[in-house]
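Reading through the structure tokens given below for one structure.
Note that one protein chain is taken out, while the other chains of the complex remain in position.
Which chain is which? They are A, B and C, in the order written, and residues in each are numbered from 1.
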Amino acid sequence: MSGNTFGKLFTVTTFGESHGLALGAVVDGCPPGLELTEADLQRDLNRRKPGTSRYTTQRREDDEVKILSGVFEGKTTGTAIGLLIENTDQRSKDYSKIKDRFRPMHADYTYAHKYGVRDYRGGGRSSARETAMRVAAGAIAKKYLRQRCGIEVRGYLSQLGPIAIEKVDWDVVETNPFFCPDESKIESMEGFMQQLRKDGDSIGARLTIVANNVPPGLGEPVFDRLDAELAHALMGINAVKGVEIGAGFDAVVARGSEHRDEITPQGFKSNNAGGVLGGISSGQDIVASIALKPTSSILVPGETIDVDGNPVDVITTGRHDPCVGIRAVPIAEAMVALVLMDHFLRHRGQNADVQVATPVVPGATPDSAR
Amino acid sequence: MSGNTFGKLFTVTTFGESHGLALGAVVDGCPPGLELTEADLQRDLNRRKPGTSRYTTQRREDDEVKILSGVFEGKTTGTAIGLLIENTDQRSKDYSKIKDRFRPMHADYTYAHKYGVRDYRGGGRSSARETAMRVAAGAIAKKYLRQRCGIEVRGYLSQLGPIAIEKVDWDVVETNPFFCPDESKIESMEGFMQQLRKDGDSIGARLTIVANNVPPGLGEPVFDRLDAELAHALMGINAVKGVEIGAGFDAVVARGSEHRDEITPQGFKSNNAGGVLGGISSGQDIVASIALKPTSSILVPGETIDVDGNPVDVITTGRHDPCVGIRAVPIAEAMVALVLMDHFLRHRGQNADVQVATPVVPGATPDSAR
Amino acid sequence: MSGNTFGKLFTVTTFGESHGLALGAVVDGCPPGLELTEADLQRDLNRRKPGTSRYTTQRREDDEVKILSGVFEGKTTGTAIGLLIENTDQRSKDYSKIKDRFRPMHADYTYAHKYGVRDYRGGGRSSARETAMRVAAGAIAKKYLRQRCGIEVRGYLSQLGPIAIEKVDWDVVETNPFFCPDESKIESMEGFMQQLRKDGDSIGARLTIVANNVPPGLGEPVFDRLDAELAHALMGINAVKGVEIGAGFDAVVARGSEHRDEITPQGFKSNNAGGVLGGISSGQDIVASIALKPTSSILVPGETIDVDGNPVDVITTGRHDPCVGIRAVPIAEAMVALVLMDHFLRHRGQNADVQVATPVVPGATPDSAR
Partner (left out) sequence: MSGNTFGKLFTVTTFGESHGLALGAVVDGCPPGLELTEADLQRDLNRRKPGTSRYTTQRREDDEVKILSGVFEGKTTGTAIGLLIENTDQRSKDYSKIKDRFRPMHADYTYAHKYGVRDYRGGGRSSARETAMRVAAGAIAKKYLRQRCGIEVRGYLSQLGPIAIEKVDWDVVETNPFFCPDESKIESMEGFMQQLRKDGDSIGARLTIVANNVPPGLGEPVFDRLDAELAHALMGINAVKGVEIGAGFDAVVARGSEHRDEITPQGFKSNNAGGVLGGISSGQDIVASIALKPTSSILVPGETIDVDGNPVDVITTGRHDPCVGIRAVPIAEAMVALVLMDHFLRHRGQNADVQVATPVVPGATPDSAR
């Protein structure tokens, strides 16, 4: 096991099940001196929070985060930051119907195989509820990156099922429940989601994350490449089945003469690389896209087996997102921020910009001769 | 830096530049008792080796690997396995023309920004030459996985530029220079590549890797998921811009009712998950696909800058692959094998199946009271 | 930073300051199926807890631990175990006197140099209060080791200042406030401590930890040797200045002919090795001893400087242990248990003994041909 820690210098370790007492995280490696309050984390937690629109699950989760350590007199101290979110709404009964049957395409089948136990309460550890802690930790990274070197990590919904966006207007993203950056697509998305809910079905989505002002030089060849660790971070989000950097799969049909990003003193002429060359940031925008599958928790009956291997039907009547991709935007932003933060510290050092006022006292040389 | 090690329990650490004295690797964590000879590694190295067909670079690389340690009397001892390949063909002069100018879409630009130095000799550490060591290390993992629990890791070219395969016949894969599994596509691929060479251009490709007989239970939620680490491993291969698990980006337009892999006592009805649920192997085939960009080293002139920032033209006259994707099949197989090997050991233990004949001698209890 | 995680497969990540809101830990990698309740952890926490005798600080710390995740229906699930202890007694005013002056031999001087900030509240993160979480995590390891393969990890006070024990009677250890295993020494220890308190001074101590029934084979040469990781674990405890395995420093004056532990079919004739040969457990008892320095928080005035570098006197009137070594026994036991647990899992696998009842369903082979 021991797969609950992410990062090398800026590490995040999380715990908690969807229906346990609480979710928590330890954020380790944050440089000292960063002004940090719970409000800094709450903003992104609220963006991820369910029940904010009719297009997401109506399950109520307050997701109020508490900072338990690592901050003193309003600033980070350089020591481990403990975070906690207590679970409030836990309606386990919702899940009693599926207590003894596996949901197709759901992790409870593989958890049962791996651990020999099964926490049927809303997926337990495999629930997307766990990602709340990634968002909280990512918010710390986002704030540091923004303040320390103007790096901005933002994301949007680039495709909802069949509906693909045609333009990116950052001012639009936060004005609609879909994180859609294209004003002209919002209405059709609303219509599509209403029909989907009537059908009791779910749909996939594509998200795109962009990081501006990333300095060149981040990423450690050959295995800890920036793009490789972004892929690790993004593929590790629940329901993600594909990751692209820059042109991604469009590169398959591209010719070198058209795909290469030519360079002029005035700037790169394109960004098919998505800001990464040889695993190292180039100074261009980091651009990553991900594919999220439709949730398997739907009202349409399906075939499965029960814990004894007998064939049974399954219907999930719990409160679920018809499109888990929508709420994944803040999660994906957080994961990208965690990777950039870790590589920034690996590159520039954890204490590179720490101001120390303490006087240095000469050593007692005689004693070294022991 | 220190990004040259991959894996947690089964680790591979590599070194070497395209035009240095040698390439090497340390494979650490291989269980004892595995029969291993250089021939086991050479087979895959030859599959990757350039100059074997007119569709790859004519650069000669013998890639003869030596096992320097970790094997005694024909079997692994459980200690670190040292591997070495001496570089023979190093024609640096080929690269003198681009000594002082950055190739568009090439790592030399970012290496210069990260390290402040520039090894212009064929890309130095950023050259795909480095991947020879991944293939050698992967061959050890492949042999262990095959012998220990019948896991078979194989790959094929699923698309060459515009030409996509329509069927997979494993018997065909090794019979043609493209690793193409579809007999009916080979001729058109040959024609396409010949025209491409005439144009002095390059093309992208799509590869698919399949692992059979993977037991359920491999993968460590929440961050070290099997699919996340596969994405890390595959996106870390030179020129890869996209990674898919199972249905991948097709999931974006899919509905839950059609996408979910329904389960019956007779078996799963589909494998859109690609063998991974909640980051843990399900027992289905692991299926991963990757997109490789066209190489930027082409004969078509392009705009770039020199090391002083002046605008210049660039043409790469070195001996390069018009489609780097072709030779990447053994590399991708190796990376998938390394991930599966690592997770197999994390799950089952490094010495779970070691036979020990040595008699256990009772301890000297009086001495413990010290 | 990011130094708050210990272990490789069985990892413990802690957070919390002596006067913050709470202390916490994430224990990751515990195999599923272990029966675990808060009482299992509380026992060792109470052994470490201050204020239980007149020979330790009178500071009140309830140290009531809560298990927040990773346990379902009374058994571990294999997922991350979240632990929390809320701070109750925080009398910060005790420390106001030393708010602006460095205590000689205390970490606040180096923390100020490293982080540029200073949490003067009882040492903040550098306080031994942090070790409560090590004890809680260690209790989980101890229970697993005991149940899984009969390994018992126990410790005792082998020397209190000038008073060295002469015999080890395990039945005596828990009957006195010193963890002293030698009945005949308890009275003199009491007298010594009373005089020490009168003097307002502190004293060093030596502890010995013994692990019985450790199977041969634990430890990973060449750098992750069992003895090396024990040294890491034990030297990392507050106030520890020396670590010995087996004969330790007595080996300096020993001859090979007398020091070597000869072997007979009936058993080893001695255990100068302390149960470790070549970094691997031999099957003999693991024996480690540590030296703890006297606390620097005493009533005897001493010279130091203030935060501006001016010479000042310092007296620590807070409630401190005259001998921090005494309460360190459960901490040292915990650290030894954490190391053994980690190496046991590395050797035997995390899920080696997991019982899985779930039926395995055949894969959908056609789909792998994608």
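Quick note on the criterion: contacts are C-beta pairs under 8 Å (C-beta built on N, C-alpha and C of every residue); 3 or more make two chains touch, one makes a residue touch a chain.
Since this is a predicted model, take the numbers as computed values, not measurements.
Every shown chain that the unseen chain touches in the whole complex is listed here: A, B, C.
The chain omitted from view is touched by exactly one of C:Asp63, C:Asp182 or C:Asp227, namely C:Asp227.
Here the missing chain is touched by one residue of B:Thr37, B:Ser69 or B:Gln147, and it is B:Ser69.
Interface residues of chain C facing the missing partner chain: 1-6, 14, 102, 104-111, 113-114, 125-126, 130, 159, 161-162, 201-206, 216-225, 227-236, 238, 241-257, 259-265, 269, 272-274, 276-283, 291-298, 300, 302-305, 309-311, 347. Chain B meets the missing chain through residues 1-5, 7-11, 13-17, 20-24, 26, 28-33, 66, 68-70, 72, 75, 77-82, 84, 109, 112-117, 119, 124-125, 305, 307-309, 350-351, 354-361. The missing chain lies against chain A, touching residues 8-9, 79, 158, 167-168, 181, 208, 210, 212, 216-217, 221, 246, 261, 263-272, 275, 282-285, 287, 289, 345-352, 356, 359-365, 367-370.
Definition applied: only the chains that are shown with their structure count from here on.
Put simply, the C-alpha centre of chain A and that of chain B have 26 angstrom between them.
If you average the Cα atoms of chain B and of chain C, the two centres end up 42 Å apart.
In whole angstrom, the spacing between the mean C-alpha positions of chain A and chain C is 35.
Shared contact sites, meaning residues of chain B that touch two or more other chains, fall at 216-217, 221, 246, 261, 263-265, 269, 272, 282-283, 347.
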